[in-house]
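One structure, as structure tokens, below. Some questions next.
Of the protein chains in this complex, all but one are displayed in their positions.
Chain lettering (A and B) follows the sequence in which the chains are written, and residue indices restart at 1 in each chain.
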Amino acid sequence: DELLDAPQNAAHYWKSTLAKVWLKNVASCGLVIVFLLLAAVAAFVAYQSISDFQRQAKHPAMSVSFKEVKSFEAPGIVLFPERAELLSCKHFYGTLPPLDHPGEPGPLACVIQEVYSEANMHDNVPWKRALVIRGPEAVLQHELLFLHFRLNQSQQDFSGINYLLFSSFDDFTHSNNGSAYLEKLMTSRTLWSFSGGFCTWVKLSLIRTPADDSRLDEFHQETNQEKYNQRREADQLTELFFVVFEWKDPFIQEVHHVVTASPWNVAAVLCGVFLALFKRQMT
Amino acid sequence: DELLDAPQNAAHYWKSTLAKVWLKNVASCGLVIVFLLLAAVAAFVAYQSISDFQRQAKHPAMSVSFKEVKSFEAPGIVLFPERAELLSCKHFYGTLPPLDHPGEPGPLACVIQEVYSEANMHDNVPWKRALVIRGPEAVLQHELLFLHFRLNQSQQDFSGINYLLFSSFDDFTHSNNGSAYLEKLMTSRTLWSFSGGFCTWVKLSLIRTPADDSRLDEFHQETNQEKYNQRREADQLTELFFVVFEWKDPFIQEVHHVVTASPWNVAAVLCGVFLALFKRQMT
Partner (left out) sequence: DELLDAPQNAAHYWKSTLAKVWLKNVASCGLVIVFLLLAAVAAFVAYQSISDFQRQAKHPAMSVSFKEVKSFEAPGIVLFPERAELLSCKHFYGTLPPLDHPGEPGPLACVIQEVYSEANMHDNVPWKRALVIRGPEAVLQHELLFLHFRLNQSQQDFSGINYLLFSSFDDFTHSNNGSAYLEKLMTSRTLWSFSGGFCTWVKLSLIRTPADDSRLDEFHQETNQEKYNQRREADQLTELFFVVFEWKDPFIQEVHHVVTASPWNVAAVLCGVFLALFKRQMT
């Protein structure tokens, strides 16, 4: 019986051995296929990560944060009054008191520099005389810079005084050539204006964009006009201008540009994939 | 011949064996070097990923989405009329009809609450009496809230009525102390004003920033002034004020701050690197 069983046992042994070998081959073959699939997916994903990174690097996302300050650096206010005359100029805190003598010269209690355009022959410098005034600083004490102008309106169609703003009055006073400083400002800044017959409230906000070497300051303005009540029987030819400059709130808006895709993240992904693929060769 | 070849075969055998061993050593040595290089790169990249993450976490990017609404929650409009008198107040839909009796009292068809400042002695509460009015809701029906004031202008230099806005009128009515509610508002909000002799159109937009525990609502305003034509031979001492509040469009601007760097991405990168390095020790 044993002898008869031997061939059967041998056949059985061979069968099971073959089955084992076959299974092992199939299994290892399957493992290799799965591994190759994963490696292909990894390569595809690595490619997509890189192209995604390139796309995101072109469009940095905006990041805006608000920085609270106790007082602002004094801004410079450049006024181009043309024929209008500056009657008075004063800093108030909190509220504006009633006017003392509207239309008559009063105290000039603020820091003013007069600048004359040197480039008279150029058409792109449309101003002759500019008044540069030191703006308000103390935002928490609600500092108001009040200016008062008078214009004999018989000469002009429209009663308006142009002005522009820059971020640092001290920067201007430390420059050697005030006229050149203003001409450079004029190329990049927009002119604003306020109307005669009104008190114009200009609320300033500062938007700062840190650039590579320096910083870029821009002003955002919100204005309110309040009509002036000419109570005295004044001659109709005289127009009065009132303007109040103040800070809107104690916040500087800081704009950063954030590249949302990190090159190191992409590098890490690639590194991980290579490490995994490479270790297969070693083991 | 065979005996003579034997030493040569042996020498050949040793040479090839030595060459194989040498090659194998060089290869494995090279593999180790490459592996160490990759590991060093991985460590460097992990370090950079972490510092990149720290930098991005400090500057969350701004994400703005526009949410369309069918109607807004009624905002509160706080007016500080001082000496001016509210003549009429009405909600219109679509367009403003011609005025019935400008300068004369009319219907007060809106929800008004009168609030008196309790803190008379404080200098930082410059108001005595405030009118809190329920603002427009139905943006799709183009709801307009029209207000009409009269001021005997002999007392003031400038004709202006101050106001401020807050996002929920119902929030105010449910508060127990209206005066305290307004005083708290005054500390954070900016005052706006509209001028006499004009119809001021105030178009409101709401900017909502979801904060941790609550939400932060801010108003953006766009104003237009239209001159009032005083057709009657009125006394020159009376100034009329007209103001229209409406929603600009049915969109709420929602501002989210997105931290662009995910800590889990960085963790995943580190985890992958450690897994790969660690498996080398095991095999």
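We adopt the following convention: contacts are C-beta pairs under 8 Å (C-beta built on N, C-alpha and C of every residue); 3 or more make two chains touch, one makes a residue touch a chain.
Every value quoted in this text rests on a predicted model; they were computed, and no experiment measured them.
Student: Give the residue, chosen from A:Q8, A:N176 or A:T190, that touches the chain omitted from the document.
Tutor: A:T190
Student: Even though one chain is hidden, which residues of chain B still touch it in the full complex?
Tutor: 61-65, 94-95, 98-99, 102, 198-199, 201, 203, 222, 224-229, 231, 242, 248-249, 256, 258, 260, 262, 264-265, 267-269, 271-272, 274-276, 278-279, 281-283
Student: Tell me, which residues in chain A touch the chain that this view leaves out?
Tutor: 31, 34-35, 38-39, 41-42, 45-46, 48-49, 52-53, 56, 59-62, 123, 126, 153-154, 156-160, 190, 192-198, 225, 239, 258, 260-261, 265-266, 269, 272-273, 276-277, 279-280, 283
Following the convention adopted for this analysis, only the chains that are shown with their structure count from here on.
Student: Let me have the rounded angstrom distance from the C-alpha centre of chain A over to the C-alpha centre of chain B, please.
Tutor: Result: the chain centres lie 15 Å from each other.
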